[in-house]
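Please see the structure below; I have some questions.
This view holds just a subset of the chains, kept in their places.
By letter and in written order, the chains are A and B; residue numbering begins at 1 in each of them.
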Amino acid sequence: MFPEEKSSQRSEGLRQRLLHKLLYCTGDMQHLHTLMQDQPLSVQLLEWSLRGVSGVIMVDNPVSGALILIALTLSSPWQAVLGSIGLLASTVTAIIIGHEREEVSRGQYGYNGMLVALLIGAFNSAGDWYWWLLLPACVAGATTTFVSSGLAPVLDRWDLPVSVFPFNTVLLLYLSCTGTNNPYYPNYPAQPLGAPLINNDTRLHVPKLLQGVVLGVGQIYACDALGPTVLILGAVLLFSPIMALHALLGSGIGTLAGLSVSVRRDALYSGLTGFNGALGCMAVGGLLFSLNWRTHVFAIVCAFLSSYADIAFSNVLANAGLPASSWAATLTVTLMLLVTGRALSSYRIHPRRNSPEQYLQTPSQWTENNTSSNTV
Amino acid sequence: MFPEEKSSQRSEGLRQRLLHKLLYCTGDMQHLHTLMQDQPLSVQLLEWSLRGVSGVIMVDNPVSGALILIALTLSSPWQAVLGSIGLLASTVTAIIIGHEREEVSRGQYGYNGMLVALLIGAFNSAGDWYWWLLLPACVAGATTTFVSSGLAPVLDRWDLPVSVFPFNTVLLLYLSCTGTNNPYYPNYPAQPLGAPLINNDTRLHVPKLLQGVVLGVGQIYACDALGPTVLILGAVLLFSPIMALHALLGSGIGTLAGLSVSVRRDALYSGLTGFNGALGCMAVGGLLFSLNWRTHVFAIVCAFLSSYADIAFSNVLANAGLPASSWAATLTVTLMLLVTGRALSSYRIHPRRNSPEQYLQTPSQWTENNTSSNTV
């Protein structure tokens, strides 16, 4: 062999090894999961928890989970602590009430607990590092596991995932139970998204609006800082570029929907109008249906419906000072999974831990876009 | 043959042909439906849509649908336009998301879209011919199809029809989303049926009350004019005299129920207290159960329950400025379909497109009243 050929082979090998290292962290990292099964329980629990962290945004990748945890810590260390406590409480409860290791290891019982603890922290008006808050964070986290476990057989009849129903239920219960003027656990009252009686200032600040679209992704974790939100987007990108794109698209659609019924300006700028759209768009566009132009259109429809429903729920629940959290996206996605029309139901993917990219290759369903640049 | 015999035969033939022409338009007109299957899609879509128009009042007859559309146009042309747009939007959406032609052709996906568009128009406080309203009428109409399609597999487990759940859901979402002081889509706030703090004027105006009973049937289409209401009643009569009678009976029961808990006088006079009773009474008395004296009693019970539930829902939802629309009748009829007591459940008719009259002849179920004058 000639030396040039050898060198080119070596550099090719190096490139491939580098690519391998990067690809190692993408997708659902099933290989790591298999590897972990021989490790001690504490190490396994760490992997399960990190998968749980990423599960909030419908991702199943421990490295994404770690990135998101870093993002949350950057945004607010107290929130990161609270979220972790909630995550542990719900995961440990799942083990105690006797759930199969296989279910727990997929982070199934983690993300609801984390979310509810994060939102309890976000609505608490007693300030950061109010240590008594760890108590309701634990109790609420554990309660989500009971609700998850109880909802599963009901929803399973129609082949539906439990999704974030437990988080939404337990958050409403916690906030109604404590209220806004509780001496121990006071909360901020939730504001309706709908326009107040006095008119909005008429000029729209476009850069702030665009920032709001990006922040919509961070609001899934109740995080409204730009830097951490970009990191969260990166974590999603690692699992699946398709989902990252749909997250941004959905958040944009949510902002459009908000503009069309003239919601509060600060809700547009802080991303509060976007996150339900983002969740709806991500779920339909790739995660629960194999992606093609039809399901892409349905993802857009789902994002619009989620966003409008969120505005509706927010206006109604605000009468009792309660937030709409992600009820709208959860219900709309559930509705989409139930739709029996063949144009949608024939692309249904049964909930497994796979990134959308793995479904692009099925030639019978989506041959024409097979060579698209979206495939990782 | 003698000439007299010939002439009598001829006049007999003429009479029969006339009767045939009239009878041609009664019942569910299955013959027309069969005939239509060779026509171009646009003509078929017209038949489907007219069946959808009549489906609002649980009738399945395109001529009834045409009569009702005329009634609505007489009452308010703008409302007729809005309703038609909603109807088309929901029917076309059903075709797009891939529903079977058979289902769509029965008008299954039409009536919810029409109703939601009619009510969006009725609650809109921006006045008639506010063209921007076509946008939400289209979106809401299309959304009812998604909700219909998603609810169907859930309710199907208990053999329940989707009925007007989608309309009720989407209407509440639209009204909560836009609210009463939206700059683009302002709505009138809904008033509770319950008595206000200041006492009602003590004298009851009986003729107005009786007119309210008739208007109760028109209120199913959000129409409160007497002439069009009579036309709508005629359209129901064409499909089934039994249902027309039960509609009036139910509306009367609703008015009685309203009187017994002293609701607002203007609600009694405008027929708002009657329409849930009318729907409940029609559904149980003939449409979903084969008619006999037992189911007739249950129809009366259902009308009372629907009416009281409507007053209850209306009082609660008015706290958020929302109307109770036909939630009460829909839920009560669903409850009646679920009742397992043999005295009711053994007369259950499985939802098909037949007028109640066709079930009167089954001798095993109702021999004693077989010769009743109710049979058409």
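The rule is short, and it goes like this: contacts are C-beta pairs under 8 Å (C-beta built on N, C-alpha and C of every residue); 3 or more make two chains touch, one makes a residue touch a chain.
Being a predicted model, the structure only gives us computed values, none of them experimental.
Student: All chains share one sequence here; work out the copy total for the full complex from the 2 shown.
Tutor: Whole-complex copy count for this file comes out at 3.
Basically, only the chains that are shown with their structure count from here on.
Student: Rounded to the nearest 5 degrees, what is the angle of the rotation relating the C-alpha atoms of chain A to those of chain B?
Tutor: 120
Student: Report, in whole Å, the distance between the mean C-alpha point of chain A and the mean C-alpha point of chain B.
Tutor: Their C-alpha centroids are separated by 42 Å.
Student: Okay, in this complex, where on chain B does chain A touch?
Tutor: 94, 96-99, 139, 143, 146-147, 149-154, 157, 172-174, 176-179, 181-185, 319-320, 322
Student: Write out the stretch or stretches of chain A touching chain B in their complex.
Tutor: Chain A reaches chain B through residues 157-158, 194-195, 197, 199, 260-262, 301, 304-305, 308-309, 311-313, 315-316, 319, 334-346.
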